[in-house]
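The complex appears here without one of its protein chains, the remainder shown in place.
Chain lettering (A and B) follows the sequence in which the chains are written, and residue indices restart at 1 in each chain.
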Amino acid sequence: MILADDKALDTPMDYASVRTLGADLGSASVIVINDSVSLDWVINKTIHFFKHESCGKCTPCREGTYWMLHLIERIERGEATKENVELLHQVAKQMQNKCLCPLGEFSTMAVTTAIERFPADFTPSSAGGKHG
Amino acid sequence: MSLVEKYPQEVKKILAKYPPEQKRSAVMPLLYLSQREEGYVTRGAMEDIAAIIGVTPTEVAEIVGFYTLYHDEKAGKYRMQVCTDLPCALRGADKFLEELCANLGVKVGETTADGTVTVEAVMCLAGCDKAPMFQVQGPDGIAYHENMTVDRTMELVAALRKSGKEVK
Partner (left out) sequence: MAKMVSLTIDGRSISVLEGTLIVNAAKTIGIDIPVFCYHPKMEPVGMCRQCLVEVGRPMIDRSTGQPVMEGGQPKIAFGPKLETACTTPVSEGMIVLSQSEKAKASQKEILEFLLTSHPLDCPVCDKGGECPLQNLTMEHASPQSRFIYDEKHHAEKHVALGDKIWLDRERCIQCGRCIRFQDTVAGEPVLAFYQRGRATDIITNSEPPFDSIFSGNTTDICPVGALTTADFRFGARPWEMKAAASICSLCPVGCNVTFNTRREAKANGKVVIKRALPRQNEQVNEIWMCDRGRFGWHYTESEERLAKPLVRKNGKLEKVSWGKAISLAANLLADSKKDAVVLASGRLSNEDLFNLKQLADGLGGEALLYDSLPGGELTTTYGVPAGTNISDMGAGTTIVVAASDLYHETPIWHLRVKQAAERGATLVIVNSEATKLDKYAKHIVRCEKGGAAKKVNGLVKEFGDAISAAENLVVFFGADGSSALAEACAELVKSRAGKPNNGLIGVWPRANDQGALELGFKPARDLQAVFDRASVVYVAGADPIGDGAVNAKNKKQRPFVIVQELFLTETASLADIVLPAQAYTERDGSYASGERRVQRFYPAVPPLGETKADYAITAQLAAELGFELEGRSARLVMDKLAASVKSFTGISYRKLAEVTEQWPIIGRGDLYYGGTSYQNSQGLGVHLSLENKKA
């Protein structure tokens, strides 16, 4: 769940309140990043994490995290088209509400909101953009 | 030598933690024990453990395959496992890993020519605020090394090479 506005910063950090923002609490649930970091690089990191940790039991997470990783790597290398970015968004959405456990569900949330709120970071011109 | 022959006291201690009719629950600490010397779990060790806890070697292999803690192939004496997940990466872990590898003359996942160190990139080690950081997995167990620089890491490697023991 990628947020960038003051409303978010003023929200009390409890489950109910955070959920009104369309996000959720969990481990490593708050990471503060400045605007020198490109979101496609960030999403690559998060997808990589979830793909590595996926247990492999359920189809959407096992296949979806693998698919998302390939798509984001393509995006980060600057080889992706607009359709590829749209596809990444769709794959993430397609995994939602179908997984056996929350790991699969959570793997999708940063992906969808990052693409929705920071589309500029996913264009070819942003590839190889600054990161940490 | 079988696991029971090599570490009779430790095996006994481990088994004592679990109900006698649920010996199979001891599989994880037994696997960790069997990995100590060689740095990986041999096929023979899996069969040993299977016999001790009363399951099949296939069922033991299942555990080895699932967890990243257990290795099924021999590597360097010490595994330097560097976290490159998002928070660590925001603090320069990627660059750290790249430079470390260049200094050691290996690619990520490879072992130095003298067999002392294998450099691996791993997932979150929960040391986010002290990145760049890594854990060293060796014959003496696992140790964290936090707030590291490439220079200090190279010193550590030198020490490992010389004394064969860890330096904190």
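Here is the rule we use: contacts are C-beta pairs under 8 Å (C-beta built on N, C-alpha and C of every residue); 3 or more make two chains touch, one makes a residue touch a chain.
As the structure is a prediction and not an experimental result, all values here were calculated from the model.
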Omitted chain's touching partners, listed by label: A, B
Residue among B:10, B:38 or B:59 that touches the chain left out of view: B:59
Missing-chain contacts mapped onto chain A: 51-60, 62-67, 70, 74, 87, 94, 97-100
In chain B, positions touching the absent partner: 43, 46, 55-62, 64-66
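Following the convention adopted for this analysis, only the chains that are shown with their structure count from here on.
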Whole-Å gap between the CA centroids of chain A and chain B: 30
Residues on chain B engaged by chain A in the complex (per definition of touch): 66, 84-87, 89-92, 94, 123-124, 128
List of chain A residues in touch with chain B within their complex: 28, 31, 33, 37, 42, 45-46, 48-49, 52-53, 55, 131-132
